[in-house]
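Below is the structure I would like to discuss, written out as structure tokens.
Up next is chain A:
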Amino acid sequence: MESLLHISTLHYLVLGAALFLLGVIGVLTRRNVVIVLMSIELILNAVNLNLVAFSRMWGGMHGQVFAIFVITDAAAEAAVGLGILIAFFRNKETVNVDEVNLLKW
Partner candidate 1 sequence: MDSILRYIQSYLDPRVKVSPGAAGNMFWVLVYIMLVFAGLSVAVIAMNWLERKILAHMQVRLGPMRVGPHGLLQPIADAIKLLLKEDLMPAAADSVIFWCAPFVVVLAAFTVFVVVPFGPAHAITDMNIGILFMLGVSSLSVLGIVMAGWASNSHYPLIGALRSSAQMVSYEIAMGLAVISAVLMTSLNTSGTGTLSMIGIVQAQQAQGVWFVFKFFPLGLIAFFIFAVSMVAETNRAPFDLAEAESELTAGFHTEYSGFRWSLFFLAEYSAMIAVSSIAVTLWLGGWLRPFPNSLTGNLWNLIFSLVPGATFLFLGALCFFNAARMPKHPLFRIQTIGLAGFGVVLALIGLILFVPAVSIRVQDIFWFSAKVAAFMYLYIWYRGTFPRYRFDQLMQMGWKVLLPMGLGVLVLTATAGLWPIIEHTLWHP
Partner candidate 2 sequence: MAPVATPFFFYLFAAIMLIGGILVITRRNPVHSAVALIVTLLAQASIYLMLYAPFVAGVQIILYAGGIMVLFLFVIMLVSIDRSLRERQFNSQWLIGLIAALALGGLFIAVYLKGKNIFPERPLSIMESDNTQRVATLLYGQYMFAFEIASLLLLVAIIGAVVMAKRRI
């Protein structure tokens, strides 16, 4: 009970792992491209949580700086991913991942 009440680094890591799992499930099981992209954002957030939790544990700011870079990269990747989605939607009028199958034999 004491370990449940005293919030340590492990608590944050377990929370990050749970979010990561939810994101992975979303990427692997959903058909809608936008929801897959949002699950990828969940994964990146879980990683950020880990980074900042470790930064708190060690006392340096390196984890937080890395987290800022990850947020910047997530923004760039979301923009490019959504651009691809719009270009694809204009061609095929669908937003389902498993209908991107022009090369399927």
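In picking the candidates, the idea was that all candidates are chains of the complex that A comes from, given by their letters.
FYI, a residue touches a chain if its C-beta (ideal position, glycine included) is under 8 Å from a C-beta of that chain, and two chains touch if they have at least 3 such contacts; residues count from 1.
Since we're looking at a predicted model, the values are computed, not measured.
Colleague: By the touch definition at the top, chain A has one partner among 1 or 2 in this complex. Which number?
Modeller: Per the touch definition, chain A is in contact with 2.
Colleague: So in the complex, which bits of chain A are touching candidate 2?
Modeller: 4-15, 17-26, 28-32, 34-35, 37-39, 41-42, 45, 48-49, 52-53, 55-57, 59, 61-62, 64-65, 67-69, 71-80, 82-87, 89-90, 93-98
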